[in-house]
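Every protein chain except one is present and positioned as in the full complex.
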Amino acid sequence: MSGNTFGHLLRLTSFGESHGPAIGGVLDGMPPGIALSEADIQPALDRRRPGTSRHTTQRREPDTVRLLSGVYQGETTGTPIGFVIDNTDQRSKDYDRIARQYRPGHADLTYIAKYGRRDPRGGGRASARETAVRVAAGAMALKVLTHLLGPDVAVRGALVALGGRAVDPARWDWNAVADNPFFCPDPETAALWAEDLDKVRKAGSSVGAVAQVEAHGLPAGLGAPVFDRLDADLAKALMSINAVKGVEIGAGFAAAAFSGEENADEMRPDGAGGIAFQSNNAGGILGGISSGQPIVARAAFKPTSSILTPRRSVDQDGNAVEVVTTGRHDPCVGIRGVPVAEAMMTLTLADHLLRQRAIAPG
Amino acid sequence: MSGNTFGHLLRLTSFGESHGPAIGGVLDGMPPGIALSEADIQPALDRRRPGTSRHTTQRREPDTVRLLSGVYQGETTGTPIGFVIDNTDQRSKDYDRIARQYRPGHADLTYIAKYGRRDPRGGGRASARETAVRVAAGAMALKVLTHLLGPDVAVRGALVALGGRAVDPARWDWNAVADNPFFCPDPETAALWAEDLDKVRKAGSSVGAVAQVEAHGLPAGLGAPVFDRLDADLAKALMSINAVKGVEIGAGFAAAAFSGEENADEMRPDGAGGIAFQSNNAGGILGGISSGQPIVARAAFKPTSSILTPRRSVDQDGNAVEVVTTGRHDPCVGIRGVPVAEAMMTLTLADHLLRQRAIAPG
Amino acid sequence: MSGNTFGHLLRLTSFGESHGPAIGGVLDGMPPGIALSEADIQPALDRRRPGTSRHTTQRREPDTVRLLSGVYQGETTGTPIGFVIDNTDQRSKDYDRIARQYRPGHADLTYIAKYGRRDPRGGGRASARETAVRVAAGAMALKVLTHLLGPDVAVRGALVALGGRAVDPARWDWNAVADNPFFCPDPETAALWAEDLDKVRKAGSSVGAVAQVEAHGLPAGLGAPVFDRLDADLAKALMSINAVKGVEIGAGFAAAAFSGEENADEMRPDGAGGIAFQSNNAGGILGGISSGQPIVARAAFKPTSSILTPRRSVDQDGNAVEVVTTGRHDPCVGIRGVPVAEAMMTLTLADHLLRQRAIAPG
Partner (left out) sequence: MSGNTFGHLLRLTSFGESHGPAIGGVLDGMPPGIALSEADIQPALDRRRPGTSRHTTQRREPDTVRLLSGVYQGETTGTPIGFVIDNTDQRSKDYDRIARQYRPGHADLTYIAKYGRRDPRGGGRASARETAVRVAAGAMALKVLTHLLGPDVAVRGALVALGGRAVDPARWDWNAVADNPFFCPDPETAALWAEDLDKVRKAGSSVGAVAQVEAHGLPAGLGAPVFDRLDADLAKALMSINAVKGVEIGAGFAAAAFSGEENADEMRPDGAGGIAFQSNNAGGILGGISSGQPIVARAAFKPTSSILTPRRSVDQDGNAVEVVTTGRHDPCVGIRGVPVAEAMMTLTLADHLLRQRAIAPG
């Protein structure tokens, strides 16, 4: 394992830097016979794409994906799918100054510590640009889920808090998510976020956010205890996204303050041979295995580290410096993190669905 | 991958059910030449062992570990270390009744969904008993860290909240952790927890908790972006522990409400050629790679699902039932979760330390 | 990967030295619902067991396997199966002399080079004793095959050459294999081998051998190109056995001298909707995927390196020495290699069968 592969039976191997010729990946393990073309992937990339509102970075990338293999006559063949997304908007500029500075909150210091060097252009491999590869692969993984489970399977995400202001669960409307630039399920909160974020952007500052992702229509039985539990793999999947500092399943940290009575998700017969859960504190996962309830996870994104306010730091030579990060940045990386979180949940679920098929009776 | 192996270069493979003859594992990848005997492991097991205070389950297990291989003349040879811990206190009782009930919060339903059957004796594989294997392996992984990095490396844990009552960071004293049955770093809070937990236990109820684990003395450079980030692997490691529903690194969910200015960990030259960080919101990890600061993570444990208050549920045949869980249970599984969380952090760090050695210059 | 795990979905992790307390392993990924007990495994171990004829080592080990987990009420539960085989016949002797000698053909030198130390007692981890773990796991893997494919699946092996004397294919009789101590399918050759080997043993010498293993009743479609081809994984499986220096599939090296016409396995409709192959030079594998024909592989075993004739060598300090290996040794390790080769083929096939289920239509 060298770090750039995710999954076991459905495996994404990713490559690419912010300012190299292209980013891309290989998705290996796609079952054969799934209708697939670039048109299945592009909409997901467009949701993540920068520059679609004033609230995200003004870098303009078409993020056009090209499939290089694994598809014949419009269907997957079972062989690996190579894909690339060209980098097009790479502003040539002088990186010499920042190339030796350790920007607080960035990976400058740690890439130097690990590799003895780093590609400073646009953050190199540490740039959030690599998440486009995840989104492309997630769109393909979603085709695996719908191919094997039917069209009612859904993985969807929303932003539930931005800069400390949370949505009102009572006003939650999944249909609203596409109607604002924040993936916000609560239109009233979305309007307030727009105001909040305008102030943040004008101040050259940034804010954190919390994303929630849910999967509906997945069967019970996914997950491989004791280590490859579904929740453990989801935690890894979400924590591997740039800027994520916390992950919750179901009630999450709130459960730590619950009593056993409050936490227990009671069950009743649903009258149709199934089970009607009375609550979902478990987030759809018990003992590391999906229960058939919706799978619910949240990821906390820290604020964008690139801010205009000078911060004290050091450079690669050990000198004290003041760092100001100019350039084109998202004031809140959590926003565009929503489709990335969806993609990572989808990849995790598709992988475990294939794993479960391997041992399932019949 | 079949679910019961953790790590890549230092790999723990675990086996065992609560009421089988034994639990155990294989730890493969131990570097040669490390002094190792059962005496290095037993103290860690004793910290996790049940029955040491009135606040944990009264099941009595000596949890004696036996090493079966991989050590010669008191030192590791580089070959895999097989080890077993016999199960001794397996009360014979009639499991027929609960064998077909789905206890809320337990994995009964999901094991049936996944495997079509389950071992109902004491929770079978889903029992927290398997975490003893993790603790034994964690003690060996700690020897890897100290062997390669020196005796100042430390991985330590504490309980920072129980049932909604949190410790006061101002009173934090690592030395206090061993002086109370809660791994509590704040003696005043520990006294209150004792009262809280007596009430909970008498009521046949349970509570959740939050554990914090920290690693000190680890070098910068550990972690393998973009997927096998150190934080991502820690998230998986901690979320794979029974009853954990949330994981944070550094400021965690609090960072989602920070501004960029608040979140930035400023740096100064430390006067000795190194870097003095002014804060540690990052929890010692930037871009998925350790920064040289202390590595800080937290895990939220849900309340023990076994409670005396009847809960509505269904059985394997779809009938409505009321479930009451008698037997010997921890009122707060988070307490004994502390050494388990330490072990999982240690295993993760040792694995990444070996991975980093593979590519390091020189 | 640390070297002691084999397989992906059905995974054997092995541990143990020749003279430690026990050898054993964990078999993870067993599908649930398979009837399994020690009685299913012991006959396979007994076939490999030393001391059953004058032609194998006189070390006496009962090789009794104990299952520690993963079975409930006589059936697999889907959780990992821990198992141990105690070492009982460990003659205490002075290993000091040979402990510092590099015996030609042994792994003494290379274990020192790799690990800086070695366990000299009976060969330590490099002893063929570890193959008992493989045989036990192979017996369990065979249960996976018959559980999923029916009772007609068979994996069987035979010795086809010993010391340069080969069996006559025209006299091949699978039923004869159990009737002689060589797993020889040709009774006439078996009688000659007995004479040959008596001479070898009396001379304190040793000889090499070739084993052939076949799998019947496996479906077409197993194997995962381009790297995890079925033949590639079989090659690894067989070459990982102590003393194996060559592996062939089907016609093997003979195919290198064939013309395309000679090599082509022609096909005809079999009259029942299937395919009747006219030959099997491919050994049942095309493009790395099983074709439905019998899968045929051979492994070449070098002679036992322990011989009484003095050989020149060096010791750990660089001094010239003469090495004479006394002790209890098989004059031909290839004989007891037959059940080991069967086991490794079975483990490989069972793993690929599970992998294929993951992506199979329906």
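The chains carry the letters A, B and C, assigned in the order they are written, with residues numbered from 1 in each.
The rule is simple: a residue touches a chain if its C-beta (ideal position, glycine included) is under 8 Å from a C-beta of that chain, and two chains touch if they have at least 3 such contacts.
Remember, it's a predicted structure, so these values are computed and weren't measured experimentally.
Among C:Ala35, C:Ala191 or C:Ala264, only C:Ala264 touches the chain left out of the display. Only one residue from A:Leu9, A:Ile41 or A:Met140 touches the chain missing from this view: A:Leu9.
If you put the hidden chain back, the residue from C:Ala235, C:Ile295 or C:Met345 that touches it is C:Ala235. For chain A, the residues in touch with the chain missing from this view are 1-5, 8-11, 13-17, 20-26, 28-29, 32-33, 66, 68-70, 72, 75, 77-82, 84, 114-119, 121, 124-125.
Although one chain is not shown, part of chain B still touches it, namely residues 1, 8-9, 29, 31-33, 78-79, 225, 354-355, 357-361.
The omitted chain makes contact with chain C at the following residues, 1-6, 8, 14, 102, 104-107, 109-111, 113-116, 125-126, 130, 161, 163-164, 200, 205-210, 219-229, 231-240, 242, 244-253, 255-269, 273-275, 278, 281-283, 285-292, 300-307, 309, 311-314, 318-320, 334, 355-356, 359, 361.
Note that only the chains that are shown with their structure count from here on.
As for how the two copies chain A and chain B face one another, over half of their interface residue numbers coincide. Distance from the chain B centre to the chain C centre is 39 Å, each centre being the mean of its Cα atoms.
In this assembly, the C-alpha centroid of chain A lies 26 Å from the C-alpha centroid of chain B. Chain A has residues 1, 8, 225, 355, 359, 361 in contact with two or more other chains.
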